[in-house]
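One structure is given here, and the rest of the page talks about it.
Omission of a single protein chain aside, the complex is shown with its protein chains in their original locations.
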Amino acid sequence: MTLPRRTHPRPLDIANGRIDLTHGGGGRAMQQLVEELFVAAFDNDALNQRNDQAAFDVPPEMLRGGRMVMTTDGYVISPLFFPGGDIGSLAVHGTVNDVAMAGARPLSLSAGFIIEEGFPLSDLKRIVDSMANASREAGVPVVTGDTKVVEKGKGDGIFITTTGIGVVPPGVNVSGDRARAGDAVLVSGTMGDHGVAVMSQRESLGFDTAILSDSAALHTLVADMVAATPDIHVLRDPTRGGLASTLNEIAVQSGVGIALRESDIPVRPEVKGACELLGLDPLYVANEGKLICICAPEHADTLLAVMRAHPLGRDAALVGTCVEDSHAFVTMRTAMGGNRVVDWLAGEQLPRIC
Amino acid sequence: MTLPRRTHPRPLDIANGRIDLTHGGGGRAMQQLVEELFVAAFDNDALNQRNDQAAFDVPPEMLRGGRMVMTTDGYVISPLFFPGGDIGSLAVHGTVNDVAMAGARPLSLSAGFIIEEGFPLSDLKRIVDSMANASREAGVPVVTGDTKVVEKGKGDGIFITTTGIGVVPPGVNVSGDRARAGDAVLVSGTMGDHGVAVMSQRESLGFDTAILSDSAALHTLVADMVAATPDIHVLRDPTRGGLASTLNEIAVQSGVGIALRESDIPVRPEVKGACELLGLDPLYVANEGKLICICAPEHADTLLAVMRAHPLGRDAALVGTCVEDSHAFVTMRTAMGGNRVVDWLAGEQLPRIC
Amino acid sequence: MKYIDEYRDGGLAQALARTIAAEADPARTYHLMEFCGGHTHAISRYGLEDILPANVRMVHGPGCPVCVLPVGRIDAAIYLARQPGVILCTYGDMLRVPGSKRLSLLKAKAEGCDIRMVYSTMDALKLAQDNPDRQVVFFAIGFETTTPPTAVALKQAQALNLKNFFVFCNHVLTPSAIAQILDSPEVRVLGTVKLDGFIGPAHVSTIIGSAPYEYFAEEYQRPVVIAGFEPLDVLQAVLMLVRQVNQGRFEVENEFARAVTRDGNSKAKALVAEVFELRKSFEWRGLGRVPYSGLRIKAEFARFDAERHWDVPQDSPPDNKACECGAILRGVKKPTDCKLFGTVCTPENPMGSCMVSAEGACAAHWTYGRFRDIKAAPDSKVDP
Amino acid sequence: MKYIDEYRDGGLAQALARTIAAEADPARTYHLMEFCGGHTHAISRYGLEDILPANVRMVHGPGCPVCVLPVGRIDAAIYLARQPGVILCTYGDMLRVPGSKRLSLLKAKAEGCDIRMVYSTMDALKLAQDNPDRQVVFFAIGFETTTPPTAVALKQAQALNLKNFFVFCNHVLTPSAIAQILDSPEVRVLGTVKLDGFIGPAHVSTIIGSAPYEYFAEEYQRPVVIAGFEPLDVLQAVLMLVRQVNQGRFEVENEFARAVTRDGNSKAKALVAEVFELRKSFEWRGLGRVPYSGLRIKAEFARFDAERHWDVPQDSPPDNKACECGAILRGVKKPTDCKLFGTVCTPENPMGSCMVSAEGACAAHWTYGRFRDIKAAPDSKVDP
Amino acid sequence: MCLALPSLVTEILPADQAKVSLGGVIKTISLALVADVEPGDYVIVHVGYALTKVDPVEAEKTLALFAEMAETAS
Partner (left out) sequence: MCLALPSLVTEILPADQAKVSLGGVIKTISLALVADVEPGDYVIVHVGYALTKVDPVEAEKTLALFAEMAETAS
């Protein structure tokens, strides 16, 4: 874990120190930051090799005919700390989830940090520790990383880009273009918790709520689902743009329509309240610990049961059906019994007064 | 390549348009940016699946006992365009090189973009096209990506984080901790070209030079070297912190000293000139298309010959030797016949007047 | 949520719809205009068209203060945002609305203007207090509902003696716009469109009360039902209008009695009267210049008036010539009658007022209702 | 590169070293002080100690204007950088130098101060012209070499009638510091250290000429050889000093005749005299207060003087008590004699002036020479 | 459309402000436009201001009307 010999006379001053440009300069200060903060937190064999890349063994599934997956996401969230998580745990969960949404087992993560000059070391440590915890809990190690420091005013505290790789078990083929008319559309829980939790921390919006972000790593839930039903057609996590935008993506990719039933879509009352207040629609609000599953109708009950048996899928629900539609509309039967289009998010969601 | 149906009434206005927050919002505007700019440029089977992750087949080396490697780097360079390259090509070369420095064959890249509101679409296209070209030339596809937009004043034009994965052929074991006393230290060419080319574009430094960045993908050079001598001990690209800092890293990792000979280290006269002018030492200036190779002394001649036969290794040179030294000093016999320590970069390199 | 969930009961909605169907005379058509975007939104968002009988046709009115603001006023706001030292702040709704040359506040912000979203006029005041070396301009928009909060802010700015707080006033009056629609030749003279009744504003009426509508009911001989913005409120109002039409009545009825009285909010009305005065006329997007339909800041508060402090451009660039908004607002045409609908004109790039916010007739149809066009004409040009 | 490469010839260096070895009297030790960091740098960077005979000992002098600036002046610069509206600009060298509480300009910048690196005083002037609403303070440091460019900038600021350009003047004079070292009790009275001769400044001398050193040679009876900063220049100067010592001479000789004359640069000297005047005394880090050793801005240019415009703090926090810089500068001790060397005190966290820039005695030894300590005492505390 | 929502007043604050709750979401609003508001009242909130109190008796009546319709219809 530690270097053969003490390289730095004084340890980092985590309590009072701040990131300066030398921490990204490639010299001894950077080396110290990497050792005392990143390597200390993430501590795993591949990372501890301290090479510019991590080398590790090929997982057994690959040798038995599995496929590889790779995904990346940048995390630029503000505020950095929010009820139920922070940018660090989010950067692990989000990327683990994008790997898992291929039906894959996540193998490892990389983490690229872009830090603004002046960022408090104490916040950095809090974030890195949270990331390390999330990674350990998920059993997906951060095997390699990178740190860049940008001048004050040329960043926003910290940005994290994580990349994940994983292996799809042999025989599993999950993809956004596999939805077919007649397929069932399931969600693993309530919609909009993450987005509302984050918005509640924005001073300018000025509201309080007990809602926590749902940020969570979903790969064990996916593993259970794939074990029960290897032939899942589509999995996707409804993050930015929420359920609505994500379903539109899938509808276009697969060339099907999707018909939702409003009253079946689980939304917490507080999330409804916050959305009313801000003039937003919960279907467009981000989730970070939920998934959409599309499967043949005959598998829906099994998958719902498996999801509900998992702690992260307790509120799972069947929310709609794929239909023939060359226009790939996502529509919804409303609680009033009428119908509406559930369109892509136009632009980004802005709080409204009218 | 194109979606089943036209989703966007009007194409992106590349010539005059600018990135705004909607391009990162997860809705239709983002979808359009991804389709018309990123997918159009990077065009490959894995990316064209349009999933949140790319799935692809396991390469044959892995099935024959190879190992996997993963690496990531953030690119935050200013200026974005410099003689001999730009942030796009650099983001491909740098990460391909970090994969290659394990003796590995790079398989694929991911690309995460963090773009500042107001960034010209024309610059973005230029960068993405350059990245796509670099990726195609290297034969390493960008299989998955992500785009985030940050508010004006919370970024610096564009940051790119690329992650690369690759496969180490069976029997190859290159690592920074494998340098042994007696080993030869080789470099593949002149030192400092990239850093000087970039600095020459900084208005505040106000100098001109014909020097081009050496930015290049070194994996074919590495493949030739590994083919000739599978038992290379260490490979590393001397990027941030230059040759000096990189050798210090290796020395500490391997627990050896390294003794350089100043007169054997290739440095272009213009690089020397610029360094004299700014009070910098070329040994600390970044390279982006050079590698350090440490090998058993009996392999040095073969490897030098292989390097010199490759277009990217023509100026390869034997620059020093690893020595027993429990303090892991990097030292150098100067052109005057004396000796000095070649230390880590202290802080970052700042131009000096005294 | 009390006073919300009860008014969104699906079972009751079905029952109300059945009653409407039962009472609506199959021999005639009912053209009912909802003036407010709030009602348009409820109708579209809940798909109420699907449960109303075919002979009850909802005609979407001018919608919301965002939609009716002419391009020139957006341009003027961008002009203000570009003045050195200015922080322009406004409600989130305004940020995406395009002015001329497809510029919007969001795009001006991307180009470097300091533009902030506020949730309340109190936030705008705080911005001014927190940035004493900057000039904070609040881009004020809104109907009678949104005007009193601006009046409170101006009074407070005066009390605090703020030197760096300004209001760019774009507050407008609904009754004048309703009159403009009813006075149009199509409605009044030619009789090409029958507007058989009106659903009156919900929250506007909490301030102005129901009394102002009495003149319309009388003068134009049309029934008015003031209704809340929940789906059951809308259905109930439709039923009440159908009944008035059937009975030949033209009264002002108040379905939203839980929040609206005959006289409205006198405290708020007094504040508005203290701070604002009528403009001779004001341009409405889609309606043209409407006499006495807008407010400006009174002389007593002149030092907070952005239009007096800066030389705000007064241009009024026209909407796209092919835009049918005027006709749509008067119930003469439907969005799909416009050849720009969904091709050139979409919510991302609106060409006319009806496409600007989700409460406009075109945007509401595009966003929530366009699947119906496909049922009508499969594989038409409409994209997913 | 002409006039550079010729003076870095390894073969000639070896030959010169052999000549020195041949001529140095094995029965005695030669303690030669190079005053300038430029020479210290050449000696360390090229490992010249390794090729000089053991009885020729180089004593590193106060080094460079960065090293000798007292902590209080760094604190004062940070104070200026923190004033509202100020852009503080200075040469890259100054950014990392720690003041008290381990703060540096780089760290103050990280905390939000607007601090810019400039390459030239012309860049500082341009900053002021480009930012008329800000106050641009140039943190001026340097010996006689660097002072004339500051004088040019002040003249130009006057000509341009700039209202927002200020200079925080820290220019110092080398002859006074040399005198201070030679006047120290160890050197002058106690005789614990013999400083047998001096290598005189290279670029300082291009401005002031060789004449000012004639007084020292005479007064202190020590030879002085003015030398260029290239390694062959240094070796040649050593040889010339060895010869003078051997011959009992104490003259001023000029090895750097290609750039230094007896009178120096009269144009530059006149400019400096026009703009600056002597301070009664000025503090040097490691040497304490030295009479008539610093410059300040003349009354005629008072409006550009940051020290007159702001109430710059005059504190002078002491160096760490264990720091041996004073003794090292006088040749009494070596860096490794200091118990803070390499543990508490490193170039990243210097405790005294000798560790501040690579030209200081301690920093040069740490950065370039510390491998020699290990040869002396293997597996000592020194880290890689 | 003048987004405005009936919210429960939970606490009267100094300077003519109040805390309101909407489905568990808490917000501080201004009471500058209304009079005689007490905790337990519902007010209709628009851009951070209470526009008016909700009249519980009238609300009850409207709901009763709906119920009556529903019976008629079924």
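By letter and in written order, the chains are A, B, C, D and E; residue numbering begins at 1 in each of them.
Here is the rule we use: contacts are C-beta pairs under 8 Å (C-beta built on N, C-alpha and C of every residue); 3 or more make two chains touch, one makes a residue touch a chain.
If you're wondering where the values come from, they're calculated on a predicted model, not measured in any experiment.
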Shown chains that the omitted chain touches within the full complex: B, D
Contact partner of the left-out chain, one of D:L103, D:M122, D:L278 or D:V332: D:M122
Touching residue (missing chain; options D:E255, D:E324 or D:E348): D:E255
Touching the absent chain when the full complex is considered, from D:S104, D:S176, D:Q244 or D:N265: D:N265
Those residues of chain B which, in the complete complex, touch the missing chain: 200, 206-210, 269-270, 272-274, 276-277, 279, 352-354
For chain D, the residues touching the chain missing from this view: 1-4, 6, 9, 11-12, 14-16, 18-19, 22, 36-41, 63-65, 91, 119-123, 142-143, 145-146, 148-149, 152, 201-204, 206-207, 229, 232-233, 236, 239, 255, 257-260, 265, 267-268, 271, 359
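Here, only the chains that are shown with their structure count from here on.
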Shared interface partners, meaning chains that touch chain D and chain E: A
Chain whose average C-alpha position is farthest from chain C's own: D
Computed distance of Cα centres, chain C from chain B, in Å: 55
Residue numbers of chain B (touch at least two other chains): 5, 7, 21-22, 28-29, 252, 327-328, 346-347
Multi-partner residues of chain C (each touching 2 or more other chains): 1, 4, 14, 37-38, 64-65, 91, 96, 106, 119-120, 123, 142, 146, 346, 348, 359, 383-384
Chain pairs in mutual contact under the definition given at the outset: A-B, A-C, A-D, A-E, B-C, B-D, C-E
